[in-house]
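Following: one structure in structure tokens, then a few remarks.
With one protein chain removed, the remaining protein chains of the complex are shown where they sit.
First chain written, first letter: the chains are A, B and C, and each begins at residue 1.
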Amino acid sequence: MNYKDIIEKVYNETKEISNEGKIATYIPELANVDPTMFGVHMTNLKGEGFGIGDNLVKFSIQSIAKVLSLTLAYKIMGEKIWKRVDVEPSGTKFDSLLLLEIFNGIPRNPFVNSGAIVICDILVSHLGNAKEEFLDFVRDVSNLPNLTYSDKIADSEKAHGYRNVALCNFIKSLGNIENDPTEVLDFYFDMCSLEMNCQQLSYTFTYLANGGLKISDGSKIITKPQSKRINALMLTCGFYDESGEFAFKVGLPGKSGVGGGIVAVCPHSYTIAVWSPLLNPNGNSFKGMKFLEEFTTHSDFTIF
Amino acid sequence: MNYKDIIEKVYNETKEISNEGKIATYIPELANVDPTMFGVHMTNLKGEGFGIGDNLVKFSIQSIAKVLSLTLAYKIMGEKIWKRVDVEPSGTKFDSLLLLEIFNGIPRNPFVNSGAIVICDILVSHLGNAKEEFLDFVRDVSNLPNLTYSDKIADSEKAHGYRNVALCNFIKSLGNIENDPTEVLDFYFDMCSLEMNCQQLSYTFTYLANGGLKISDGSKIITKPQSKRINALMLTCGFYDESGEFAFKVGLPGKSGVGGGIVAVCPHSYTIAVWSPLLNPNGNSFKGMKFLEEFTTHSDFTIF
Amino acid sequence: MNYKDIIEKVYNETKEISNEGKIATYIPELANVDPTMFGVHMTNLKGEGFGIGDNLVKFSIQSIAKVLSLTLAYKIMGEKIWKRVDVEPSGTKFDSLLLLEIFNGIPRNPFVNSGAIVICDILVSHLGNAKEEFLDFVRDVSNLPNLTYSDKIADSEKAHGYRNVALCNFIKSLGNIENDPTEVLDFYFDMCSLEMNCQQLSYTFTYLANGGLKISDGSKIITKPQSKRINALMLTCGFYDESGEFAFKVGLPGKSGVGGGIVAVCPHSYTIAVWSPLLNPNGNSFKGMKFLEEFTTHSDFTIF
Partner (left out) sequence: MNYKDIIEKVYNETKEISNEGKIATYIPELANVDPTMFGVHMTNLKGEGFGIGDNLVKFSIQSIAKVLSLTLAYKIMGEKIWKRVDVEPSGTKFDSLLLLEIFNGIPRNPFVNSGAIVICDILVSHLGNAKEEFLDFVRDVSNLPNLTYSDKIADSEKAHGYRNVALCNFIKSLGNIENDPTEVLDFYFDMCSLEMNCQQLSYTFTYLANGGLKISDGSKIITKPQSKRINALMLTCGFYDESGEFAFKVGLPGKSGVGGGIVAVCPHSYTIAVWSPLLNPNGNSFKGMKFLEEFTTHSDFTIF
């Protein structure tokens, strides 16, 4: 079977299974989404794509944006960035604050919330206007010149993000935040409020399947070794408490968001984005995980 | 450059750098090894190999054997094995016992000591004579009919392995060990006492680069999906506290042992074994890590 | 020897020993105090006192005020207060955030920072103007009608109290803070900024040696059982990580503050306040601890 047939088959099978997931509730605005949405889009390195279902409906990409902010900060600071954040899986949620204390405010990796907040602090320090310049960067990477933040989503998070306020101030007290916590958090919540559809999302991530180069014009976003390392990080740390499970069952670098989106990267080959809003107990899209597991099990589209 | 030239170049460069590692001291018998030993051997899927340095000197493979015991237990129990042990990275040593308690005696993965002990318990339950039948299995996989346990190493560990005695009894008290702790530990220490040289070790692991099949005769050791999953586990959990770092810098599934050996697997392509006894602070071979990092950075031999 | 002679003797001996303590640095304003200050004052239940050294110099009582805020909240809520905060020692600083998560936002006791913040939240909920009404309460208990908060100290803490901002927002995210974190913290920092001298401090705490009654007029501040229970809490939880050490070496209920003050209570008998600004590694006054240890070892003024 070619990849279109496999996607269609697995999409239809996954559509049928009973959805045991639940809507994310900690950001009230996210609860307004239609829970039956389900879309998939794959893009290869020639820019050819194949989509199915609600693949053209926009959704909040949330934590998936952390890969883009990491890319920009890594591009700016180079390897020095790893003095501010580590590259290790975080174990479980039980230890996150404990580990921050033991490791003197150095987050375990850039994809846990504490790590993404430190990355935001780096961008605030290095850019004149982090919010605008980050948006310009994502517009360029995604070829979406009109992309904007969602104020509704950002405001909803700002009003309820006590846990992130706690994290940022805790790291500040341990010496690993340079700027005012309020400013850093403001940018963090904006960054997480970006919206894309599956087609746009899979297209945006093609630079990570293409050695750091944009597939449209071959221009360099990051170096090839940097691109490999971001893929390695997505594989080991991209799925909260379920990172091992994803590597184990899906076998691809990827990143999920509480909006129900997942993007996965098969180096030298393709990217794929899935969206279904209801989440499993670990905060990853229930149907998204099922789809990707079936998709890679019935194909050779994995790295192992 | 072809792979032989790259290996030779990186080997010679790595040989020159000052070795900051230290000998493993917690198993007295291991301290008797010559600290200057340094060998590398690569094997491709046709069985062709290339070795350099002390690649034909035998050493204690220690924790590397955990991949082989997992393979046998997985072959016997199938997916039910994951009810006894999880597939998540363990975070850090700081939390291992805490996490065992929180997760009711289910170890985080089969490569931390607690997980490997549970795998030994599974083999003791399912095999008439675990010690003998496991040895037969490894002899078959490695095409080494005369392979034996090292009583010297095993006895040295048995006399000083208080931490492992503690782990096994702790898991027993939490209900996830079926047999007598003394019997399980006895097998565990034997299992870790196997000795191979770099050539044998890289050859033994070729089934994981070959979809679960022996390269010599194509016979099935495990299924293709099982093979992919063991590779995923090695990538996320194979290097103690440094698993993320290895995936990040080397970009290959692999497993290290305190004897100073490391084996890495490039699916569909090759395996490579490195040995140098002095260890970095995380318990992985200092020069072995340096060699593999350089080797994959200067080549396309990675999965990312 | 009578108590005056013992106090004089131990004071003079303790004055001579080399002070290994360090000034508290996390609140910049506290660093401006004269580090050689050393005062002691004892008050018996007739209101008779005996002081020595710098016993009439005012200092920032800091965490000692947590006993007074607990007293007021306990008076208001009665035993229902223990649904919001527990009565157990906290073990060590290593676990404080971990334990908050495991126990769903219920702090281990009212004297760790998290517990004192929850007590402030209770007072903000129950009082029209917590800041004013708490000050009125302390003025009444201490017979000091002109007592005020120190804006300098409070402002200095507000500008650097990231750790407490983290704690309050973390508990809010776990559901155990009712009010806006900013408002609760504002009151918390004011509360900790009260200033007294040793004479005033020992006098203020006499109600806890007197079964909850003011010694000046016999009026009831809290009930006798409540008074006993606050004493028990000071004994088990009053000295951060050193609570066991204080009970062990001094044998009295007591409370310390990072301003270098300590107050101790001998039920049915007396109270004693000590002040010396330099702190030991656990954050308790170096000379204060030494004085009290010697004082109770050479007398029968303990509860054991």
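Following the convention adopted for this analysis, a residue touches a chain if its C-beta (ideal position, glycine included) is under 8 Å from a C-beta of that chain, and two chains touch if they have at least 3 such contacts.
Since the model is a prediction, treat every value here as computed from it, not as a measurement.
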| item | value |
| --- | --- |
| Omitted chain's touching partners, listed by label | B, C |
| Contact with the hidden chain (one of B:N169, B:T223 or B:T297) | B:N169 |
| Full-complex contact with the absent chain, from C:D86, C:D121, C:E157 or C:E195 | C:D86 |
| Touching residues on chain C - with respect to the absent chain | 86-92, 94-95, 98-99, 102, 108-109, 225, 227-229, 231-233, 235-237, 241-245, 247-249, 251, 253, 267, 297, 302-304 |
| Absent-chain interface as seen on chain B, which is shown | 94-95, 97-98, 101-102, 162-163, 165-170, 172-173, 181 |
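The rule is simple: only the chains that are shown with their structure count from here on.
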| item | value |
| --- | --- |
| For chain C, the least number of touch steps when starting out from chain B | 2 |
| Residue-number overlap at the chain A/chain B interface, same or different (half cut) | same |
| Rounded Å distance, chain B centre to chain C centre (Cα mean) | 55 |
| Whole-Å gap separating chain A and chain C, where each centre is the average of the chain's CA atoms | 47 |
| Sequence positions of chain A contacting 2 or more other chains | 94-95, 98, 102 |
